[in-house]
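Got a structure for you, questions after.
For this view, one protein chain was removed and the others were kept in their places.
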Amino acid sequence: MVSIGAAVKEPGSTRQNKTGSWRTFKPILDKETCIKCENCIMFCPEGCINKDYDIDYDYCKGCGICAEECPVKAIKMERE
Amino acid sequence: MEISEKEFLAPGHRACAGCGATIGVRLALKVLGENTVAVSATGCLEVITTPYPETAWEIPWMHVAFENAAAVASGVEAALKSQGKTDTTVVVFGGDGGTADIGLQALSGAMERGHNLIYICYDNEAYMNTGIQRSGATPFGASTTTSPHGKESFGEDRPKKNMPMIMAAHGVPYVATASISYPEDFMKKVKKAAEVEGPAYIHLQQPCTTGWGYNPAKTIELGRLAVETGSWILYEIEEGEFKVTYRPIQRKLVNEYLNAQKRFKHLTDQEKEMIQSHVDAICIELKI
Partner (left out) sequence: MVLKVMSANQAIAEAVKLANPNVIPVYPITPQTTISEYLAKFVADGDIGAEYIRVESEHSAISACLGASGTGVRVFTATSSQGLALMHEIIFAAAGLRAPIVMADANRALSAPLSIWNDQQDSISERDAGWMQTYAENGQEALDSILISYRVSEDNKVLLPSMVCIDGFILTHTVDPVDVPKKEDVDKYLPPYKPDHAYLDPKRPMSIGTFTDPNYYMEARHDMELALEGAKEVIAKANAEFAEIFGRKYDFVEKYRSEDADTILVAMGSICSTIKDVVDELRERGEKVGLVRVRVFRPFPTEEIYEAIKGASKVGVLDKNISFSIGGVLHNEIKAKMDVDAYGFIVGLGGRDIKPSHIKEIIEKTKNPTQHTQWIGLNKEEL
């Protein structure tokens, strides 16, 4: 069954698709080292780092931008 | 400046790992908030965010075709106005292809008519959705699948079409260039665009890991290099007044930017020098 005109009435429904399965490398964030600069939150293409600096691994594609942009190297990319 | 903590672009979308476009959209929507309607042209952003039956958009969104995003948005803006919803923001996201090439007519018309909307061109400098073909925004010297380098060619032989200036010539009250690597600058510009009565245009450069050829982790670094080398200049034009909004403390040589990307790898030293002198000419004039 397709909705009329294929309109989607459930906003944010891409959340059903767990893109975490895409990644090869996984970012590990050390909250002790973290200075809460918000760079990783700003720059994550998935928006999957929350304000408490928890990374949502259901969606993280392992692009590595967060690790690259962390000014204190609090994020390390580890092979999964 | 108040920005929302909420994510208006949900994860789970099909963007490449390290995509710059989704970063740009997330940041823009954090400024614009939930009383916003977005219109997309066909392109990367539209395709990755709305594979039926899913959508990544947490705000109302509409897409019709490749060349008419600005025309569709004109209709949306008029309809909202007729419903008395004058405080709802209309934002249009078009890629460089859908803006500078096929979408130019609709954009020109919408801007000339003065609709109250924000047009953000997310510029990854080629038709990326269809696999990296050259657009009017492809920079001089870049290798794309339709402007490949070869024995007889060094790649793209035309300069980048100057979209922001074309918009300024339309008398658009607020025109700006931006980069995802300078988020505060970008978000300030989005805020100004939202506050303007009438049209606003922001040309957002967005590095593309797949199209430009670099490690996805370097997306923000690439955008930074573009600006720090003077290859991409951050400025705004408010009611015709031009102002550079960021000047690198020490402008780097373009080679640092060019050498970091596969699409420029083929260039000879002489060709790179040509690019350096083009950049120098503009930057010296703007005191960058």
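Letters A and B mark the chains as written, and numbering starts fresh at 1 in each.
In the analysis below, a contact is a pair of C-beta atoms (placed from the backbone, for glycine too) under 8 Å apart; a residue touches a chain by one contact, two chains touch by 3 or more.
These numbers were taken from a predicted model, which means no experiment stands behind them.
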item	value
Option from B:34, B:157, B:184 or B:256 whose C-beta touches the chain left out	B:34
Contact partner of the left-out chain, one of B:88, B:124, B:205 or B:219	B:88
Hidden partner chain, residues of chain A it touches	1-9, 11
Missing-partner contacts on chain B, residue numbers	34-37, 39-40, 46-47, 49-53, 55, 57-65, 67-68, 71-76, 78-83, 88, 105-106, 108-109, 112-113
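Simple rule for what comes next: only the chains that are shown with their structure count from here on.
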item	value
Distance between chain centroids, defined by C-alpha means - chain A, chain B (Å)	22
Footprint of chain A on chain B - complex, ascending	5, 7, 9-15, 17-20, 22-23, 26-27, 49-59, 180, 183, 209, 215-221
For the chain A and chain B complex, residues of the former touching the latter	2-3, 6, 8, 10-19, 22-23, 42-48, 51, 56, 58-59, 61-65, 67-69, 77
